[in-house]
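Only one protein chain is missing from this complex, and each of the others stays in its spot.
The letters A and B name the chains in turn, as written, and every chain counts its residues from 1.
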Amino acid sequence: MSVLTYSGIEGFFARFAALRPHLPGDVAARDRAAAILRVQGLPSIRDEAWKYTNLRPVAQASFQSAATADPSALLARLPQLNAPRLVMVDGHYLATLSTLPPQVKCLPFAAAPKFGTLANPACEPMVALNTMLAEDGFSLTIPANIDAGLIVIAHLTTAARSTHPRHAITLEEGARASLLEIYLGEGAYLHNPVTEIHIGEGANLTHARLQDEAEEGFHLGTIYARIAAHSIYDSFSLNIGARLSRTELHASLAGAHATAHLNAAQILTGVQHADFTTIVSHDAPHGASRQTVKNALAGRSRGVFQGKIHVARGAQKTDGYQMNQALLLSPDAEIDSKPQLEIYADDVKCSHGATIGELDADQLFYLRSRGVPESQARGMLVRAFLSDAIDMVANGASRAVLETAVELWWQRHPA
Amino acid sequence: MLHIENLAAEIDGKLILNGISLTVPRGEVHAIMGPNGSGKSTLAYVLSGRDGYTVTGGTATFNGQDLLAMEPEARAAAGLFLAFQYPVELPGVGNANFLRTARNAQHRLRGEPELDAVQFLKLARAELKKLSMSDDMLRRNVNVGFSGGEKKRNEVLQMAILRPEFALLDETDSGLDIDALKIVAEGVNALRGPNFSALVITHYQRLLDYIAPDCVHVLAGGRIIRSGGPELALELEANGYVGMVADAA
Partner (left out) sequence: MPPLNDINSETLGTVEALTQSGYKYGFTTDIEMDLAPLGLNEDIVRLISARKNEPQWMLDWRLKAFALWQTMTEPNWAQIGYPPIDYQGIHYYAAPVKKAGPKSLDEVDPELLRTYEKLGIPLRERAILAGVEGADQPSQIAVDAVFDSVSVATTFRETLSKSGVIFCPISEAVRDHPDLVKQYLGSVVPQGDNYFAALNCAVFTDGSFVYIPKGVRCPMELSTYFRINARNTGQFERTLIIAEAGAYVSYLEGCTAPQRDENQLHAAVVELVVMDDAQIKYSTVQNWYPGDADGKGGIYNFVTKRGACRGARSKISWTQVETGSAITWKYPSCVLEGDDSVGEFYSVAVTNNRQQADTGTKMIHVGRNTKSTIVSKGISAGYSNNTYRGLVRITQRAKGARNHTQCDSLLIGEHCGAHTVPYIESRNPTAKVEHEATTSKIAEDQLFYCRQRGLSQEDAVGLIVNGFCKDVLKELPMEFAVEAQKLLAVSLEGSVG
């Protein structure tokens, strides 16, 4: 098969036309998504939800229908953990590279194509694009009352492709798991995954994510989590890679006494742009949500945080809290922050706080007066700033991987 | 060791130090006393290189090096230690990590081998024991949640671990009870010797009961108006600053 190059929204439609006969699953759903995308187009900064993230660089980029290249260099970059792993290469599930615990079920999307019930292409253009072009993905199920322990999920992209994988993670009643998702790649690609997470009653999912995509890459990930009664979704995203990225996390506290933690840290430099957007919906009473989001921005980078806490009518005794803090490490960095409360129940406790500033001059001087050189002192203070958020990662092995990633980042880009 | 000549400095265009001259020879401990607003803290900050102060005249040399041209960390590496009046809190920065980083930065600048975590811990524990402090100090974040007294003890611990040649104590006694005061004084006295000097900045004579100075200077209006032996501190304690400042004016 010859390599085709495509670009812009028309390129995506052309790609769809070419792939359509071979795509797995419900073609009607894909046609509907295509129709939505025809009307809406790719998001623009005139859309309130995309006010701070301009997708023009994505629209202007060219992608190729290239075959998968050798992923071994990327595999070598994965942390050496004594844990089962699931490997995706260019959006395809590779069973040969994956080692999963016996109780855990995993099916490739290509073999059992289901689009799921949480993602709504009509509301999210990037989800529509994914729905139109999804070729593969994984569907992971942790059966009831099983503790699957730590599972590493590696997403490796080897070429300048646009990939739109469709994933599902299901924890049945009382199940437990700790996932560490790592995104790595080479080249100027677009990675546009959609992940649906169902957490059954009394289940507990710890979800750590390390987005370390290629310097020229684009990452636009959308995650939906439905959290049933008395269950916990504890997520942390560390975004350090990609030229432009957006992580959009929708969490619905669907059952009473559900808990959601959506924490994140973004460390950026150069001309990087990273957008962390969350929509927390308290749809049942006695829910608790906590968010700590940190941005440390060097160079000419731009960090975006948008976080909405929505409390539905009747979701009484909701306890929602959100804190976002940004450090501007250079005169050319920019932070845009939009924390948002939308509340339709009266007996609730919801609050958010935001602070923006630079490194504290007194702290810096204190360190320097003790002989710590300035760049090292800045590094210490930035890591201390981030530690509030990273310390919340419950799984020790995952936390160590994230801490190492921050450490390496700082060694590569002392700001 | 420390030689200051005609030093003048300002903050936001306001002259605070107005021609200070002072020499602290190796092995001696000097005290600077003065009323509020006389420029005591400014002197400490100018000598240690804090931003926001503009030196408008004069010199300060430390072991022959031009102190004013050096970065704060270089001054620390050269052996100058400032005990802060208000030690800064560093949330998220562990005390052990902080102290090891500081100590190793000095080792590096002096071309000595760095301490690994085990070596450092051994050294730190020994110092803690000498100061009758708990190991817990190392696990906590730097000064976070410390009481006033604990913060000052932490300054003393740092001084013990960083082994400075010259300590600048900026009103270390403010807000301390008598027990804490003794600990600070013992920390300084433990370092006293032919190769250690200190400049103790204080408003009250009290601290000087525990750290006996070789020489006392009185600072007012940004300049030294009198110098003398330890008896000068007692004279101030008895008569207050007002008369002395008026005499000098």
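Assume contacts are C-beta pairs under 8 Å (C-beta built on N, C-alpha and C of every residue); 3 or more make two chains touch, one makes a residue touch a chain.
These numbers were taken from a predicted model, which means no experiment stands behind them.
Novice: Please identify which of the visible chains the hidden chain touches across the whole complex.
Specialist: So, taking every chain into account, the missing one touches A.
Novice: Quick one: say which of A:A333, A:L386 or A:A405 touches the chain that got left out.
Specialist: Touches the omitted chain: A:A333.
Novice: Kindly state which of the options A:E10, A:D26, A:D147 or A:E342 is in contact with the chain not pictured.
Specialist: For the chain that is not drawn, the touching residue is A:E342.
Novice: Which residues does chain A use to touch the chain missing from this display?
Specialist: These residues touch the chain not displayed: 48, 313-314, 316, 326, 328-358.
In this text, only the chains that are shown with their structure count from here on.
Novice: With chain centres defined as C-alpha means, what is the inter-centre distance between chain A and chain B in Å?
Specialist: 49
Novice: Hey, which residues of chain B end up touching chain A in the complex?
Specialist: Listed in rising order, the residues of chain B that touch chain A are 48-51, 71-73, 75-77, 81-82, 84, 87-93, 97-98, 101-103, 105-106, 109, 141, 158, 162.
Novice: State the interface residues of chain A toward chain B in the complex, per the touch definition above.
Specialist: For chain A paired with chain B, touching residues are 360-363, 365-374, 376-377, 380-381, 383-388.
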